[in-house]
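Attaching a single structure in C-alpha cells format; questions to follow.
Removed: one protein chain of the complex. Kept in place: all other protein chains.
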Amino acid sequence: MSTAACFAGVLGGVSLSGAAAVAAVPTRVSAAASGLATAAVGVTGLVGGALAVAGDLRPAWVGWLVPLSGASFAADATSGLFLLVIGAVSVVAGLYTVGYAAHGHLGRAPLAVLPVFAGAMLVVPLAAAVTTLLLFWEIMALTSLLLVLAEWRREQVRAAALSYAAMTQLGFVAILLGLVVFAAAAPGHAETFPALRDAAVHLGPGPRAAVFLLTLAGFGSKAGLVPLHVWLPKAHPEAPGPVSALMSAAMVNLGIYGIVRVDFVLLGPGPRWWGLVLLAVGALTAVYSVLQAAVATDLKRLLAYSTSENMGLICVALGTAAVLAAAGRPAVAAVATTAALVHLVGHAAFKTLGFLAAGGVAAVTGQRDLDALGGLARPMPVTTVAFGIAALGAAGLPLGCGFVGEWLLVQALTHAVAAGGTLLALVVPLAVGVVALTTGLGVAAMVKAFGVGFLARPRSEGAQRAGEVPATMIAAMALGAISCGVLAVAPAVLVPVLSRVLPELPTGTAHGPGPALGTLVRLPGVGGSVSPALLAVAVGAGVLLALAAARWGSRRRPAARTAALWTCGGGGLTSRMEYTATSFADPLRRVFDAVLRPDVEHVVIAYAQSPYLLEKVSYRSWVHDTVEVVLYRPVLRAVAAAARGARRAHTGSIHAYLAYGAAGLLVALVVVL
Amino acid sequence: MSSHTYTSLLYLASGVLLLSAVGIVWGRPLRVAVRLLAAQGAALAAIPVLGGAYRHDWYLLGVGLAVCVLRAAVLPGLLARLVPPPVGLTDPREQTGAGERHETGPLLGTSASLMVTAGAVVLAYAVGQPLVALDPSPSTRAAPVALAVVLMGVLLLVTRRRAVSQIVAFLTLDNGIAAVAFLLTSGVPLVVELGASLDLLLFVLVTQVLTARMRVKFGGTDLGELQELHE
Amino acid sequence: MLSVSGVAGMVTQVVGVAAGAPLLVGWMRQVRARLEGRAGPGPAQPWRDLRKQLHKQNITPDGTTVVFAAAPVVLAGTSLVIAAIVPGVTTGSPLDRVGDLFAVVGVLLLGTVALALAGLDTGTAFGGMGASRVVTIAALVEPTILVAGVALSVPAHSSNLGRIVATTAADPGLVASPAAALAFAALAVVVVAETGRLPVDNPATHLELTMVHEAMILEYTGPRLALIEWAAAMRLTVLLTLLVNLFVPWGVAGAGAGPAGLLVGLGAVAFKVAALGTALAAAEVFLAKLRLFRVPELLAGSFLLGLLAATTSYFLTGPAG
Partner (left out) sequence: MGLFSLIRRVGRVAEPAPPHPAASAGPAALRGSLQLRHVDAGSCNGCEIEIGGCFSPVYDAERYGTRLVASPRHADGLLVTGVVTRNMERALRDTVAATPEPRVVIAVGDCARNQGEFAGGYGVVGAVGDVVDVDAEVAGCPPTPTEIIAVLRQVTGR
C-alpha cells in the first residue's frame, strides 16, 4: 500500500527527468527521448490508476511542496478512472511523438515540455485540496499553452494561443473564486476536500448556487462547453499532432472531472435546477458544436468541434443523472451516469486515434484543409483505416466505440420521460431530439471528413505526394485502433472500473445495481438490451450471406474488368470537378442558415458586350463561430475601447503620473474619512 | 360502452384534433387545409357524441350531431367553394388567380412555425396541468391538447396572409375553444354552442361574399396588399 | 433465450424478406402502372432484373478503393440483419435482445453511410452530390425516429422491438391512442424519406441533378448493382413491416408459437405489408417531388409529430406510467 503523494512524486520525477533528458541528449534522439518519457509518464499513470481503482492509494499531505498550506493528495476510484484514461492517451501519444517529431515537426523546447504536460494532467485528479488542485491545474494550463505555441512562427498559432491563454486564465479565475467561496464556509477555512465535503451542508443556497455556477463556468470552459468553447476549435487544431490528441482526448476530460468532483461529489447532490442547467448547457453545446463540425472544412478543426460536441453529450448525461437523482429515481440516474463515463472513455479512444491520423495527414501532406485533401486511401492505407475506425466511433454508429455510450444515454432519457413529473416529460423528449440531431449531424460530419479527406482523388499537390507515416506512428495508431475496437464490441472491460466508480458518485449506484455491461448490455429495473458484440457478429454474418448471394450466377458471368469513370461521355474527370467538403456540407449549411450565418461572396463578372457572356464567376463562403461573433466581439470591442481611453491618460510625463498618485491618495483619504 | 373504450376513443379524438391542427400548420395547399378542417370538425363532434353515448345523455348526443353537421360538413363545404380545384382537372379558361390555391408567403416559414407550434404545445401542456389537477378525469386530461389547438389557431391567425387561410385559422381557433369547453364541462348548454356556431356561420358567409368581391375587384386576397389600399 | 420457435421465426423472416422484397417493389410499380393506365411488367419484374444483373459483368471504375467494392455487401448485410431483428413474423427472434429500436436505427444508418462513402469514393460530381444529399436527409430524419421511438418505448417500458409489438398486441387500446396516431404519422414520413420514395426522392428519375439515392450508384454494374437494388428493396420491406407491426400488430406470432403460428404470422405480415405498399404507391401518384430545400420542412413537421407523440402519451396516460 503506497500513498497518493508517493505516487504523485513518482509522476513528477518521471516527467521532470524526462524533460531534463530531452534537454540533455543530442538533437537527433531528443524526439525519441521525449516520446518515450511521455509514454513512461503514461504507463506510470496507468499503474497509478489501477492502484487507485483498487483502493490502494492512501491520502497523504506534503508540507514542503506548497508554502503555507502544503499539498494534499488522495485517490479514489473516480480519480483512478481519469488516471487510466489520461495515462492511456499519454502512452499512445508518446509513442506517436517518437516518429512524428523525428520528421522535424517539433523543436526541443516543446519536446521537453511534453512529458511535464502529461505529468501535470495526471496529478490533477490526485489533488485533494483546493491549493493543490489549482497549482497543478495551472501547471497543466501553462505547459499546454507552451505546446500550442510550438509552431509560433505562424500568425494563426499566435492568435489561437492568445485566445487560449485568455480563456484559460478567465476559467482559472472562475474556479478560484468558486472554490474560495466554498472553502470560506468550511470550519477554520480548511481547504482539503474532506473538509469541503462537510462544509457543503452548512453552505446557504445562495453561495451554493454561486459555487456551482462559478465552477461550472471554469471547468466547463476547459471542457469546451458553449459559450465558453471559443478557444477550443482554435487552439486544438493549431497544436502539433500528438499535442492535439493529448488536449482533445485527455485534457478536456479534466473539465468533466472538475464538474464531477466539485459539483457532484463535494457540493452535491444538488437541487433539480443544477441538473437542468447541465442538461441545457450540454444540449446547446452538443448541437452547436456538431453543426459547426458538419460545416467545417479544416480536418483538425472539425475534430476539435467534435470534441466539444462529445463533452456536451457527456454533460447532457450528467445533467440527466442529476435530475433523476433529485427526482428520486436512482436506478435510471445510475444508467445516465454510466452513459457519461462510458462515453467519456469511448471519446478518449476515438478522439486520440482521430487526431493522430489527422496529425499524420497534416505532417505528410502539409494540408489540413479538406478541400485540398483526398485520395489518401492508396498512399496512406494504414492512416486511412485508422481514421475510418475513429470516424465510425465519432459517428456513434453500431460497431464503433461511441455507440454504447450514446445508446445508454438515449435509454436513460427514454426512461426519464415518465420519471419526474411534468417538467421532465416536456424537457426530455426535446433532449432526445437534441441527442438524435447531434448523432445525425455527427454522422454527416464524419462521412465528410472520411469520404472527402481520404477517398476520391487528390485535390492538391500535397495530397498527391502523400506517403505512409513511419512505423512508430503506425504502432501508436494501431494501439489506439485496438482500444477503439475493444471498447466497441466489449464494453464489459470497463466493468471492473465502473463498478467501483459508480458507488462513489451521488448519482451512481449507491442504492442499487448499475447497468450490466456484459455481452448483453442490460439495464436495471427497465427493459431494453443491446449486445454490441453479437450485433457485430450478426452484421458479419449478414455480410457473408450477401457475399454468397452475389456469387449466384458468377460462373456464367463475363470476366470482370476495370474501366474509366463514367463521365456522361464528356471526357476525363479532373479533381476540380469533384465534390469538395464545402459543397458536401452546403445542404446542411443552407438548412441551418439562421444559426450559422455564413458570409457569402458571389462575384459574377460579365463581358462588356453582353451580360450573358461571363468572364469569371467566383464564389467564396466562410462560416464563423456565431457565438464568438455575437457574444465575444462586442465585449472585446468594449475592452479595446476602454484600453484606448486608458492610453490617453498615459502621457509619459513623470509629473502626470505623480499627480495621479496624489489624486489617488486624496480620494482614498476622503473615502476613509 | 366500457370506461376503457370510452377513454381510448376520447383520446383518439383529441389526437386527431391535434394531428389535423399540425397538418394545417404544416401544409400550404388550401384544399388540404380545408379537408383537414373537416376532419378536425368530425373529431371535435366526436367528443360530445362519445360523452353522450357513454353517459346515455341524449341531449349531449344531439349537440354532438349538430356540431358534426355544422363543423365537419357545412363550414368546410362553404370554404371549399372558395378554393379553386387543382390545375388540370378543370378547364384552364375557368381558372382565376393561381395564387389562391396555396398559402403564399406566410409571415413565418414552415419550419419556423412548426418549431413555434412545438413550443406552444409544450406551453399548453405545462399551463394545463393545474387544470387537470383540479379534477383528474379522462376528459379533463385531454383538455391541454385542446388548449394546444387554441394556441395553434392563434398562431395561424397571426402568420397567414390569405383570406381563406385566415378563415381556416379562425375556425381552428374556434374548434379548439369548443373542444376545451366540451372537455372541461362535459357539455355546453346547447344554446351557447349553437349561438357561437351561428356567429361562425355568419362570419364565413360574410367573408365569402367579401372574398368573392375582393377577387373580382383586386384579383387576389393578399391581406398585405389590402394594407396598401388603406394607406 | 434461444428457442426453436424463435430461430425458425427469424429464419422465416430473413428468407421472407429476401425473397419477398423484390416482389413488393414489383407490386408497387405494378399498382402505379395500373393507376397511370399502363399494363405494367408484373410484380416479378424486379426478380428478372436481379437475375439478369447477376449474370452481367462486374466493372470496377479506375481510382476507386475497397470502399466502393465493399459498400453493396455492407448495405445488403445490414439489411439482412435488420430483417432478422424486426418482428415481422414473430416477436421471439433470438436477435431481439441483441438489438433494440435504437440499434436497428444505427445499423440502418450504417448501410446508408457505406453507400454514401462509396458515392464519394468514385470522385465523380454526381457521386458526391448524392452522398451529400442522402447524408443530410439521414441527419435530419434521425431526431424524428428517436423521439417517436421514445414515444413507443414508454408504454412498453422497453425499446426492444419484440417487446413493443407484444405489448401493443396484448393491449389493443394502445393502437387507438393519440400517441400511436401521432407516432405513426411521424414514422410514415421517416420511412418515406429513408427509403427514397416520393416526395423526398423519385426512384424512377433519370435526371442526375434531381437524384438522391440513384446519384450515388451511377457507377455500379452487374452483381454489385443487383446487391444494392436487392438491399434497397429489403430496406423498404423491412421498414414497412416495422411500421405496420408497430401499430397494427395483429397476427404476429408470439415468443413460443408453433409452425402454424409462424405460418399465420407470415401470411398476416405479407398481407399487411402488401396493403401498405399499395396505399403508398397509390399516394405517390398524387405527389410531386419536393425541392431538396423544402424537404427539411417535411422533416421538421414529422419531428413535431414525434415530439407531440412523446409528450401527449405522458400527459394522457398520467404520471403513473
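Order of writing sets the labels: A, B and C. Residues in every chain begin at 1.
Note that in this section a residue touches a chain if its C-beta (ideal position, glycine included) is under 8 Å from a C-beta of that chain, and two chains touch if they have at least 3 such contacts.
Only a predicted model underlies this, so the values are computations on that prediction, with no experimental measurement involved.
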{"item": "Which residue of C:Gly77, C:Gly149, C:Gly162 or C:Gly222 touches the chain not shown here", "value": "C:Gly222"}
{"item": "Sole residue of A:Ala54, A:Leu544 or A:Ala563 that reaches the chain not shown, by the stated touch rule", "value": "A:Ala563"}
{"item": "Chain not shown, touching residues in subunit C", "value": "33-42, 45, 48-49, 51-52, 55-59, 205-208, 211, 214, 218-222, 225, 285-286"}
{"item": "Absent-chain interface as seen on subunit A, which is shown", "value": "556, 558, 563-564, 566-567, 569-571"}
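The rule is short, and it goes like this: only the chains that are shown with their structure count from here on.
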{"item": "Centre distance in Å when subunit B and subunit C are each reduced to the mean of their C-alpha atoms", "value": "34"}
{"item": "Rounded Å distance, subunit A centre to subunit B centre (Cα mean)", "value": "50"}
{"item": "Multi-chain contact sites of subunit B, meaning residues that touch two or more partners", "value": "122, 125, 129"}
{"item": "Sites on subunit A at which at least two other chains make contact", "value": "422, 425-426, 430"}
{"item": "Residue ranges of subunit C touching subunit A (in the complex, touch as defined)", "value": "18, 51, 54-63, 65, 67, 72-74, 76-81, 84, 95, 97-100, 102-103, 106-107, 109-110, 113, 116-117, 119-125, 127-129, 131-133, 135-136, 138-147, 149-151, 153-154, 156-160, 163, 208, 218-219, 222-224, 226-227, 230-231, 292-293, 296, 303, 306-307, 310-311, 314-315, 319, 321"}
{"item": "Subunit B to subunit C touching residues, read off their complex", "value": "4-5, 8-9, 11-12, 14-16, 18-19, 22, 26, 109-111, 114-115, 117-118, 121-122, 125, 128-129, 132, 136, 141-142, 144-145"}
{"item": "Residue numbers on subunit C that touch subunit B, as the complex places them", "value": "173, 176-179, 181-182, 185, 294, 296-297, 300-301, 303-305, 307-308, 311-312, 315-316, 318"}
